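Note that this complex is displayed minus one protein chain, with the remaining chains in position.
Should a chain be cited, it is by its letter among A, B and C, assigned in written order, with residues numbered from 1 in that chain.
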Amino acid sequence: MPIPFTTQIINLLASVLLLIAFAMLSQRRILSLINLFAWQGLVLAVSTFVVAYSTAQHHLYYSAALTLLLKVLILPWLLHRLIRKLNVKWDVETLINIPATMLVGIALVIFAFNLAAPISQLSESITRGLIGIALASVLLSLLMMLTRRKAVPQVVGFLAMENGLFFAATSATHGMPLVVELGIALDVLVGTFIFGIFFFQLRETFDSLDITHMEKLRDD
Amino acid sequence: MIDMQLMALLLTPLLGGLLLALFGSRKWAAELNSLMSGGTFVASVALTVRVVESGPQVAFNEQFFIDQFNVFLVALTAFVAFTTSLFSRPYMRVEQDHGKLSTPRLHLYYSMYQMFTLSMLVALTTNNMGIIWVAMEAATLTTVLLVSLYRTPASLEAAWKYFILCGVGIALALFGTILLYFAAERVLGQGGTALLWTHLNQVKVDLEPTVLKLAFVFLLVGYGTKIGLVPLHSWLPDAHAEGPTPVSAVLSGLLLNVALCAVMRSKVLVDGSLGTHFAGNLMMGFGLLSVVVAALFLSRQKDIKRMFAYSSIEHMGLITFAFGMGGPVATFAGMLHMTMHSLTKSAIFFAVGHAAQKAGTQQMEDIRGMLQISPTVGWGLMLGTLAILGIPPFGVFASEFLLITTAMHDYPWTTPILLMALGIAFAAIFGKVQPIVFGETTASRLPHPPALIPVFTHLLLVLILGLYMPPYLANWYRQAAALLG
Amino acid sequence: MNALDILPLDVAGVVILLWLAFGLFGLALHRTPQLITRIIFPLGALGALALAGTGLWALDAAPDVAVLPLGLPDLPLHLRLDPLAAFFLILLGGASFGVSLFSAGYFRSMAGNTLGLLCLEYHVFLASMALVLLADDAYMFMVAWETMALSSYFLVTTDHHVPDIRKAGFLYLLVAHVGAIGILLSFGVIQGGHGIGAYTFAAMREAHLSAFWSSIAFLLALFGFGAKAGVLPLHVWLPEAHPAAPSPISALMSGVMLKTAIYGILRVTFDLLGTQLWWWGVLALALGLITAVFGVMFAAVQGDMKRLLAYSSIENIGLLLVGIGLTIIFHAYGKDALAALSLTAALYHSLNHAFFKSLLFIGTGSILHATGERNMGRLGGLIRKMPWAAALMLIGVLSISGLPPFNGFVSEWLLLQAFLLSPGLPNSYINMLIPVAAAVIALAAALAAYVMVKFYGIIFLGQHREKALEHAHDAGTWERTGLGWLALGCVALGLAPVFVIRQLDPVTQMLVGQGLGNSTSNWLFLAPVDVERASYSPVYFLLAVLGVMLVTLLAVRHFYHGRLRRGPAWDCGFPAQTARMQDTAEGFGQPIRRIFEPFFKIESELPSAFDTHPRYHGRSDDRIWFALYLPVKHITEKLSSWVSLLQHGRIHLYLTYTFATLLVLLAFV
Partner (left out) sequence: MMAMDQTLGILFQLCQSLLVVMLAPLLMGWVGQCRAWLQNRSGPGLLQPYRSLRKLFHKDAVLAHNASPLFRATPYILFGCMWLAAAIIPIIAVDLPFSPAADVIALVGVFALARVFISLAAMDIGTAFGSLGARREMLVSFLAEPALLMVFFTSSLISHSTQLPHIVDTFAHHEFVLYPSLAFAGLAFVIVLLAENARIPVDNPSTHLELTMVHEAMILEYSARHLALVEWASSLKLLAYISIGIALFLPHGIAEVGNWGALPLAIAALLTKLALAGAGLALLETFLAKMRIFRVPEFLGTAFLLAVLGLLIHFLLGA
């Protein structure tokens, strides 16, 4: 049976998503990082749209629109605004060097695919293999969070992780119930606002957004 | 009818949050806060009576589901939230007098307090696994603001860690939820019902085990971060120590329970699907590790709230362990321990709050001789500490007794480990609390009298439950335990 | 309800409730302290007497069971009054009657707030001890047991402003708690089947355990109860806590509370566990011997009078454990008559120790009140200032030294008889071991006399070592009454052993299935096995000694003049005799320290001959503390510091934990 065209598109988009996750992992400039995040949001929105189209689920259109609005427009805009206001344009500083991170990332992807393999077997629909990709991008984003030294990339990593999750939610499972998605979106939005407030507070208090300053609370 | 009651329960804090968002700067905001919390408590009692009388209920188009298990947590949550609001009235006034908090901050505190209560109640009562996630996230967000209330470097650091770690955790839980949905959708079909717990519970046998296994791992790691299971606990001591004391009390006493409740909901499904003890084993492992590691952490603490935060990790470990063991007695013990821990730990935090205010510091070596300056606070702290350490006749001992005796029968090798950890915890905590209560004092009197009614109400309840459990309460617990299997 | 329907258990329950009520009244009356001392304490004493009477009544009655509508949902509180519990109730009531009377006088000058609280804790302490004895399920037992520990902890730390007392209290509660964990584990091993209902003692009696698990249960119980009793090496709290507590509390703790641990060992070993293995007895015997010698050795070198008594309590617990060990050995080999003999010795000694140790401890209370001094090196000559206390305490001293015709001798005599009857056991190693054990017992008993001569001589005899002692006053009326009651008990128990042993019969019947009949019908002669083998008649003995003394006195008075002159003590040619030339407490203990040097950790600083201000300083510490407790502490601290490395403060690390946990779990799914 030939794979339907929509499925091919979704699979393509999934690969792009993973590629962007890798790109983010290797990115050294913060502005590019935010842009990549916006691109990832776009991919997500498109893939949601395609799923909505192919499965004719109307609420997924809303999801796609919401994603577009929130992840491609509002959040990147907010982040841009923030770093302009905070006057920070520095490079991303990592704790582990980039090639090593990439190697770990590849290992993670293999791990995620293997893990998802039995689940993929179960699925007879278009979503075959997508869970693995979603899981891989979640793990990659998590990896990014724990290798970045500054607060902003860490938050971007966090948001990218949400992207991965969204992808799993919409593409792999054809969308969660709308009320859940709305709730999730709202939480993400509020969360970002709070992040924003935090950035100001942190900067005011620590005179930097370097989170290595925040190691005072310890027991050793 | 049930819809109305539920609405009363949820709308009261919502209304409270809105009102306090408007009037939070007024002088009587504290009283309003207590009033709304009291109202919530009354609503929860009404709901409890109803559920205990007529069994599990669904409401609002099946979006909400109340059974004996969560209604007990609802009642507990509303009660502790109410007493904490009573405690926070004098506490926050003193903080304001000391110039630690400005009026706008208090404003934020009161409205967030109500929103936090709301989000916990939603998380407890909802039937939708997705909404549980949303409510948990909301609870995280509100408490982040509460933890960072002082805006000191330390509190910001704590809040940041709390936010990031719990954010990541909760994101993982979302992935777990998605996987759950993925499995459910194949049985229940697409659409709204596939995340409803009641429906899932009916078809749990048919859910795909491999997916559910994976989902449970994500859910456990995700919500486990909120419970404070080692090694996901790192945020917990920071957040407890640096936030205002009433917040520490509700975090320890309530939020951790709510997260555990979410895990339990998932466990019921996973157990049904797998038919093995997989989930239980994981929970027991985490529980045991938490108990041991937290006990070892205790002896090195210098900050009193931080120390009791570790104690919370230890007790959540115990409860997780009990739920992990499963079976009617262990689950019963777990729920009893949840109740006892919430009541006792919040009472301790109340007393600790007053003591730290009187001494002007949270550093234990500078808090001395509480009995001399304020015998009631001193005795409250002393008795609370003894209670939480599992000394009879306090109720914590009753639940620990049930827990350990069951473990002795089912998993005998775990009991020496548990008891040794409890012994270490005893030495660590008691050795530090004793000089705080006894001896010559360094503290001073404060203009506002301490709110001791909450402290002693809690301790009295714990004492009574240790010696006598009313049959209806026992039955209620038993039914809830039966639900959880 | 018919008056005849009242059972002993009901009376005991009422007394316990009354005690709790008295405690609360005391707390409520804190504004009028004289009411507390004048009314509440004497009433509490009456309650104690009633309890002792109840115990006496219940000894011969059939076991009496009650289930209270309290406790855990599936495990309501069970109470049971059987002969074993009844015997210990007598002990509790008898000793605490005297102590409570004494307390009525002793606490008279205490501030109201403290007194009210103390009154509450005191009566809760008494009530919880009674409940420990009556408990018939594991939960009830543990609740009572820990309440007992807790209330006594608060009593110990009554004077919590002193850092050392806080330290002592902490150590005490910690060891008590660790012990309680052992007991709980032991119950867990013995449990009789699934479900929480298996934790009643009745169910435990029905449980059939393999030899391995019985042994585990026994060892755990020995550990748990040993921690409370002060069996080596779990004794460290005892010499710290007893001196720290107010004297009546020390009296209760030493005289009564330690016995609840003995009760626990007996209850678990002989009642709950169906079978006994001989090597348990050997273990208990060995531990008991070590404890006894250790205790008395350390008692000999103490300078603080209450510490000395505390170490002496360790010794006596050792003796009790020896008795129990012998009983186990005999019982395991089916020699129940001998088991009954050694068990009788142990029970008798418990009773004796309750009386004379309480007497001595409250006596130190009187001294403390009179002089404000616990250090024997600053006392001396008090017999002239406190004749009543001195006379009554002399009885205690003679009793505890195991001298005829007082009570300490009777139990020692019985114990030695048990040893002498031991040959003929099928195990030749035990046959060899037992004489050595008897030798050690003899050594401990002789050392005890040494210790007590030191105790009494340094405190009461000689010259006042400090000027301030000139103003010491004797014990008041209440105090004298309390002292008098306990002294009376010592004398009565010493003179009427046959009567006491007859009362002990139901207890030994219950535990080892055989009583210890007296082979002669003559109540004056104690002859546990056969009058040919051994007999002892304290009354005749006393009459003979008194008679001879009287004859001598009359003869001396009759035939010779009674002229008497008073003069200064002979100075051996020294220019001046001062009080400082007497032996100090430390000096008196010096030979023991030298002989048993390897057992002590000795620090001493001797002045050189050219020091202008020569000062001697020395202390003898417990090696066990350094060899066992400090390493445990260090290991825990080390572990703790390793674990603390986890909490490094870096959020990356924390995220890594989450990440790693997730990956590990996923990998293993």
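The criterion applied here is as follows: a contact is a pair of C-beta atoms (placed from the backbone, for glycine too) under 8 Å apart; a residue touches a chain by one contact, two chains touch by 3 or more.
These numbers come from a predicted model, not from an experiment.
Just so you know, the chain we are not showing touches C across the whole complex. The chain omitted from view is touched by exactly one of C:125, C:413 or C:478, namely C:413.
Checked against the hidden chain, the listed residues C:198, C:452 or C:504 yield one contact partner: C:452. Of the listed residues C:125, C:172, C:356 or C:588, the one in contact with the hidden chain in the full complex is C:588. In the full complex, chain C touches the omitted chain through residues 380-381, 383-384, 390, 394, 398, 401-404, 409, 412-413, 416-417, 419-420, 423, 428, 431-432, 435-436, 438-439, 442-443, 445-447, 449-450, 452-454, 456-458, 461-463, 525, 527, 531-537, 540-541, 544-546, 548-549, 552-553, 556, 559-561, 563-572, 574, 577, 579, 581-583, 587-588, 590-592, 594-595.
Criterion: only the chains that are shown with their structure count from here on.
Annotation: 70 Å between the Cα-based centres of chain A and chain C. Inter-chain centre distance (chain A to chain B, centres taken as mean C-alpha positions): 31 Å. In terms of their C-alpha centroids, the spacing between chain B and chain C amounts to 44 Å.
Within chain C, residues 641, 644, 646-647, 651, 655, 658, 662, 666, 669 each touch two or more of the remaining chains. Within chain B, the positions touching two or more other chains are listed as 160-161, 164, 168, 172, 214, 237, 297, 300.
Note for the complex: chain B touches chain A at residues 63, 128, 130-131, 133-134, 137-138, 141, 144-145, 148, 151-154, 156-161, 163-164, 167-168, 171-172, 174-175, 177-179, 181-182, 185-186, 190-192, 194-195, 208, 210-211, 214, 237-238, 241-242, 297, 300-301. Only residues 57, 115, 118-119, 122, 131, 134-135, 138, 142, 145, 151, 154, 158, 161-162, 165, 168-169, 172-177, 179-180, 183-184, 186-187, 190-191, 194-195, 198, 201-202, 205-206, 211, 214-217, 219 of chain A touch chain B when the two sit together in their complex.
Listing the residues of chain C that touch chain A in their complex gives 641, 644-652, 655-656, 658-659, 662-663, 666-667, 669.
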